[in-house]
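A single protein chain has been removed from this complex, and every other one stays in its place.
Labels run A and B following the written order; every chain starts at residue 1.
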Amino acid sequence: MLKLLIKKEFLTALRDIRLQVSGTVLLILMLTAVLVGRQGQKQIHEEREKAQSAMYDKWVNQGAKHPHSAAHYGQFAFKPKPVLSFLDIGLDNYTGISVFLEAHKQNEILFSAAQDSNGMTRFGEMTAALILQVLLPLLIIFLTFNIFSKEREEGTLRLIHAQGLSMRQLFMGKVWGTYLMVLLIFLPVILMAYLMLDQQSASMDPTVNTKFMLLAAGYSLYFLVFVLLCVLISAFARNSGISLIGLLGLWIISCIILPKATSNLADKVYPTPTQFEFTRTIKEKVRNGIDGHNPSDSRLASLREKVLKEYGVETIEELPVNWSGIAMQAGEEYTDQVYDHEFTKVENIFKEQNKISEWAGFINPYLAVRNLSMSLAGTDFYHHVAFARAAENYRRQFVKVMNKDMELNHKPGVAYGDYKVGEEMWTSIPAFKYDLPDPISILSNQWRSIAALSLWLIGLFFLSSAYAAKIPKL
Amino acid sequence: MLVTLGAGIYGIYFGKFEIDKQNERIAFVKDYEREKFDSLLVWARLDTTITENKEKYEQAVSPQGVGYTLHFAYCIANQPAPTAGLCLGQRDLYPSYYRITMTDLSRQMNTGELANPMKLLTGNFDLSYVFVFLFPLLIIALFYNLYAGEKEGGTLSLLQSQSVPLRSILLSKALMRMLVVFGLAFLLLVLGFVLQGITLGDNSGLLFQWLVVVFGYCLVWMILMGAIVALRRSSALSAMLGFGLWLIFTLITPTLINLFVLANEPLPNRTTMIHELREESGKNWDNPKSYVLNQFYQEKPEFNDGDSIDFYKWYYASFAVLDLKAKDMKAGFEQQVNKRNTLLEKWMWLAPAAIVHNGLSKLSNTDSDSQKDFMREVEKNHTELKNIYYTRIFAKEQFSIQDLENIERRL
Partner (left out) sequence: MLHVIHAYDTIAYAVLKLKIGFLMLEAINLSKSYHDHEALTDLNLSVAPGEVFCLLGANGAGKTTTINLFMGFISPDGGQVKVNDLDVVSNPAETKKHLAYIPENLNLYGNLTGLENLQFFSGLGGEKADKSSAEALLSSVGLQSDAIHKRVSQYSKGMRQKVGVAIAKAKKAGNLLLDEPTSGLDPQASNEFAQLLQEMRQNEVSILMATHDLFRAKESGTNIGIMKAGKLIHSLKSDEISLTELEQLYLETMKTESYAEATH
């Protein structure tokens, strides 16, 4: 019975010229988005790889110098372009792409694409995500807005009912018929996207297959939610016109208006601190101590005492190790501590802000799938922070190595300019490498969005089984 | 219509909220820096016969002390234009102020404002957004059944039986709806101006420009809808056609253009600039002092006193030399960026929504060009600031109270 209903929905829809046109347009858009997007992703990925290795080369070939000078010379970390980012560009245009890593200082991740573009960028990019999240639901609306009312107006609904079919059976037939049609468009394109994955960048992320599957599954879930919602609304709408207006209104509110309103609200509820405050607080806390009662002078004095005691000597000059190296590393570590403290604070504010949009997924499935998709594509805030942390850890590591070398090998009495290390030391620092978060951490980070989608699905199935029998037949 | 009105009022409110926040930040930082500088002025006026004061006084009047050791920074703000709150444009992407010292500018500009990228991505719900995205929807909703509504409601034959031609009846209906749209736009704009605290009297020209852009845009949509109505198709099809146009012009064309341009014209790698500057900075340190000073004197012959060994002269000249080199590099990047933006602009005609949004941003000085103007202003201020310092440093003089007051006036 279900098969028969699905077949009929398929046939009638496939023979509808309006759906033929909009379906074809959508398919062409999808193909374009995937092809061009993938090309762009590959190009950017290669460019960043090249830049990363070129900058590492500079580090290796910086010539013989004092290790602390080298720490000042610094290194760069480039954010790799995640392989799945061509499906969902997410925040990529709005987050910085590289950071300069040097001694004493946590630099900002700079140069977002949006800053270098004109106002056009704010309209977004035609990616697969945009099509799947925003345009495909529109196709679903066009497929379903009169799926019941037309049959009601034409009288075929009576005939179907006369044949002994219950409204519940008919409802499910229409849901699955529409859903299969959506999958018919979605699956080939997503499969093609999978086959076209840039292998070179895919090799950077061993879990890319799992992420891809999860992404496809997330979207499949979203489409089912949307199909159920649309069929349910159209089943109870008085006529096709009302159903179309209602569904389009719903689409405009959930895809166009609510996302903006939500993120604006989030900024109001959890105000973003300013960069000025952020840097000033760090500076002050470094100077006066995290608790405000441990100024840097006294910290340094107690460190000196401790080191002198450790080596059993009276003065710095008598130390067998380089005092500056020790002091610098201690200062570095203290700054790191303060920085972590402040950075986590800001990060938490942003997380709270983003949580509002994740919670909003419970009232707007579009937001749920948007957050989930971004996350799996590796282009959400979580990934940005992961990169920032990885880069900062790398900075700490190599600065520490430089300081340690200075402490141990730059013997007291040797002038700064006379102690030099060379390539052997530079190559002992491996090039920056950043592993994308694994799927499990992504999913646990996105549990709200997943829960929201599941709840929508369960709720809609529940609603339809409760109310399908009450669908008016006349 | 009520929804549009509500959205418009929310947009005005939100834009005001954002701009007030930016103004607050700017005021806060300015006050902070001024306070710091005021204490410096107090030091400069101290009685130096008292020994404890001597050190403070010397720091305050030493160009090196003021400019570098004391970390005194000079805040240059991009004050929002009157209507910035109605169209936030690109403002949220850039810092609304820079704190600069007289060291090299190029590395000081590498800073941003803390912003949640998620918010940048979704964009601002300001009045311009309501005009660009929601107004066309309102127009579609008002116009789609202009003809079909009569036909489907069964009143068409009644209308046709009147002695007035159908065309003029429909035209007058369209005019009524047009008045409604224009009236609402006018109301929202005036409301926006008043609520943002923009005095209408002084800014009537600006209001007029806004009206021209917004009305023009609405008119384009009404003409499009008129053409759809003239096809005399069913109301459902007319609505779908209108909505399809809306999709194409506000969603599909801009994103498609972005897709092609962003994918095919990747941005230049600005990181190389940081790298090259560190190389240059290394050269400044590694070479004899004359390496820097000779370059500096060539550029600024007025400071050339033949001295090529003085540490302070070398130290400060090296910043100027760095900036000089950065300027060339930057020009190269700008050129590449411009090439891309010209490409975007070349195709922009396909996306009227983007054109209008850009136009409104221009009126509000919140577009990327205004940001570039601001950067030039920062540069100019930095140069002037540097001149005050360099005059004293190269003359090996201390700041006079006059100098400090001169600087203060710029704060």
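In this section, a contact is a pair of C-beta atoms (placed from the backbone, for glycine too) under 8 Å apart; a residue touches a chain by one contact, two chains touch by 3 or more.
As the structure is a prediction and not an experimental result, all values here were calculated from the model.
K.L.:
What shown chains come into contact with the chain that's not displayed?
P.N.:
A
K.L.:
Looking at A:11, A:187, A:269 or A:414, which makes contact with the chain not pictured?
P.N.:
Checking the options A:11, A:187, A:269 or A:414, the one contacting the hidden chain is A:11.
K.L.:
Which of these touches the unseen chain: A:35, A:165, A:282 or A:385?
P.N.:
Only one listed residue reaches the unshown chain, and that is A:165.
K.L.:
Using the definition of touch stated at the top, determine which of A:154, A:284 or A:305 touches the missing chain.
P.N.:
From the options A:154, A:284 or A:305, the contact with the absent chain belongs to A:154.
K.L.:
To test your reading of the contact rule: which positions on subunit A touch the chain that is missing from view?
P.N.:
Interface with the chain not displayed, on the subunit A side: 1, 4-5, 7-8, 11-12, 15-16, 154-156, 158-166, 473-474.
To be clear about the criterion, only the chains that are shown with their structure count from here on.
K.L.:
Under the stated contact criterion, what part of subunit B meets subunit A in this complex?
P.N.:
By the definition above, subunit B touches subunit A via 7, 10, 14, 17, 21, 25, 28-29, 32, 89-90, 93-95, 99, 110-125, 129, 133-134, 137, 235-236, 239-240, 243, 247, 250-252, 254-264, 266-267, 269-272, 274-275, 278, 282, 337, 340-341, 344-345, 348, 351, 353-354, 357-358, 361, 367-369.
K.L.:
Please give the residue numbers of subunit A that touch subunit B in the complex, ascending.
P.N.:
Of all residues in subunit A, those touching subunit B are 18, 29, 32-33, 36-37, 39-40, 43-44, 47, 51, 55, 58, 73-74, 76, 78, 90-91, 93-98, 100, 107-108, 110-127, 130, 134-135, 138, 142, 240-241, 244-245, 248, 252, 256-257, 259-264, 266-268, 271-276, 278, 346, 350, 353-354, 357, 380-381, 384.
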